[in-house]
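Excluded from the complex is one protein chain; the other protein chains are retained at their positions.
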């Protein structure tokens, strides 16, 4: 399948991404001070008034050693009404607080005549590189990530919530990719953004090639089982049930990169559709949805799998070697050796360059 | 079935409850200032080292217009490793932050060699009485609720997280009750604590009597659909699956008080067992569990239903009339009229007094 | 809320019900011969071509000691494409075979160019009264129940799949009820049909009155924990998610009749909406759904709860004393004593007569 023009989640019309990257200090851990290698990433389903024009959404969990707040509510109303935020584990509370601050500022009726807000914040653990005990992501950082979110190209690798993440014991973090369906399948666009922090080296597959076994050095001194948060966006008109099924295909894309979903991994997926709106206005008795028929879901399923697989690989290939707390270093996947491994396994066309 | 000596969740040996009640200011809403009618409640499954000696636990949702953070993780490891916190909706982030602060202080290895923390915080919406936009529950309040949690009698009604809650359009809040099984059924103790903030007046049943239709006045000027958080504790040895089934019976107890579980209600239940321990220590390959056989679960199911029903009614009968923001008043269920209604419907023995 | 003209699931326009009642032999059990006290009940969502014009549907389980085949498929496509059949536990295979026979006859392309069929058959255990080992419900009986299903009044009590069922240790079986929403809530109709085979005597509540404790005699010599299957139909336009939430309210209705959902009970609910169609035709890329907005679901939730509660009571009040295998007798709930109990508990208006 063909990627969209940006090969990013922002190929889905209206979707916005904002990163705040926090990187300061070197050397020995001084809890509360640093080194800081963390951040926050915001994803907005559209540029309009999401609170009043919600989008159908669903969550799906492959392995749940992780957190995505708001998931109970999303799977009850079948819709998303707040920006999606990604950050590190122990910062979830502060980032929720930031979402609340943002919403209170924007909606003066919330908590008075209007409903109260339940933020959607998902996390991975960056404590190998980052002073996680320092809780360096503030509510203000969160508001900034939301307010600076924009359409257009998405920075990948060691940025935003991905700043301190590791995947397959290489440097990981933010990755994104997209697919455009052929016109006969509706011509829909589907985009994925991941925060990749999971996997063990020996399991890494790139397009089926056992790259992790080919590049067995460049290992970090320390590493813990991490997680992956996957956000799937599409303009295909879907409802909660079909989005939940679509989310499960993102897990297939993840599996294609080699991991078996370790116990310690929170493999949590959120999918939303910009092809329908769910009104906040309580007055109308009913509203209308359009949904892609089951017989036509397979191209979307494939797109979700392919885009997730590629988004994870993009996180790996775009991330740069990062040294964090106590000198812990996560090495970037070396592109020359990746190309070499690909060629060894029958992909002579392989060629890659980090920008 | 017979209640325990305290008729409280603390009848389950080791369980501790702590409340921090925030109540200040009167009159017109000045967002950020008050009036404040809110708080935070902590429930600790045992007095030992919960992080290292986890308890089996499970969550179950009847209607999910609400939040209980940590639920994905609890239902993955089938265990609970952190105190349970209850508060108001938009304060969840700050209370999570408080749990993190408490854990970091207590466990210096968290986030360095040890795992990171995912707090369990559940909410109801107290914005009718409280300046919810003011986010008055701080991380420090949270730590205080945890640190002052104690065995013994549990304050009910307009205390802790229940300070600003309303149930059946009366004043609601914290309620608790317990049941002790007969020796032939194992002699186990089961206790329930609720934060009751749900229900419409006309639906209220007390022991089957349509009290809500009998007392149709004393209505609040404003009210929104609220939620109920139910925590079930037992010393019966259970595992995740049986606890999940037990949690579902708390919903039956709730149904017996008359509500149909409105769309706007987050009816979220967490059940844990102190009769088993799940070790944090990663070294041993296996551990042992004892579980009550399915053929003997019914008395526990009944206990969960009965104790939940009574805990909700205790919240109503123990709460006192509360006036909050903009003069909004939630009236206490008048005990004399409750007795009168009970007598009218064939319960001549009824007699009740607020302490 | 007001019942529909028939106070039956058939008040939902298009819904059809068919019963085949099998009742022969008396006295001592001769496995394979009798006594036979069993049957099969068919529910058709509409009178058209259900295979080609499916209806949105969802299942929900409170306690799963039971079976509803096809539930995985229903909750994947979010729709129902075959008649719903109720029968006894060990006859599920034969009744599935009957559904297949019916479908093969009607659709000559099934299994050749068209899809294959996955029947929806749900069961309760009638082995106290019935020669369950005899497997007396045949594929032909099943086809007959489907083919004779009709609109109009629905026989209740000891008929069809309810012939040998017991509820609250009285004679139970088939019950039905309906509710019509006020025009301001959309004027929708919701109907429920149950096969009631669950509950212990002492738990029985009728409109909150502890009838089970008031009528403690007339107990069966033998009884096992049974199950209840609840089918909820509505013409309100809903989708899978909202139907699943609606189904959960049927469990609330069941709870209002007093049971705590015993371990041995399969409390399984299927809800469908005739207010939308899901096309079988694989050609169109998309289709449209209309759904009731969340803010307007509460009247439907209440209707599902009320109609389920009443359908169970109707099963009890319409069933007649039945003696089955080995002289086991399930007594009918005595209406005069029910009225007496109701009056004792403040319902002076109570009056009931079995037709």
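Letters are used for the chains, namely A, B and C, taken in the order the chains are written, and counting of residues starts over at 1 for each.
Here is the rule we use: a residue touches a chain if its C-beta (ideal position, glycine included) is under 8 Å from a C-beta of that chain, and two chains touch if they have at least 3 such contacts.
The structure displayed is predicted, hence computed values, not measured ones.
Touch, as defined at the top, links the missing chain to these shown chains in the whole complex: A, B, C.
When the whole complex is considered, the residue among C:7, C:65, C:223 or C:308 that touches the unshown chain is C:65. Interface note: of A:201, A:256 or A:280, the residue touching the hidden chain in the full complex is A:256. Here the missing chain is touched by one residue of C:92, C:167, C:211 or C:318, and it is C:92. Panel shows chain B; residues 76-78, 185-186, 237, 239-242, 245, 279, 282-296 of it touch the chain omitted from the view. Contacts to the hidden chain, counted on chain A, fall at residues 62-63, 205, 207-210, 245, 248-249, 251-252, 255-256, 259-263, 294-295, 297-298, 301-302, 304-305, 344-347. Seen from chain C, the chain kept out of the figure touches residues 29, 61, 63-73, 75-77, 88-90, 92-100, 104, 110-112, 115-119, 123, 125, 127, 132-133, 135, 139, 224, 266, 268.
In the analysis below, only the chains that are shown with their structure count from here on.
Chain centres computed from CA atoms place C at the largest separation from chain A. We define each chain's centre as the mean of its Cα atoms; on that basis chain A and chain C are separated by 44 Å. Computed centre separation for the pair chain B/chain C is 34 angstrom, with centres defined by C-alpha atoms. If you average the Cα atoms of chain A and of chain B, the two centres end up 34 Å apart.
Shown for chain A are the residues that touch two or more other chains, namely 75-77.
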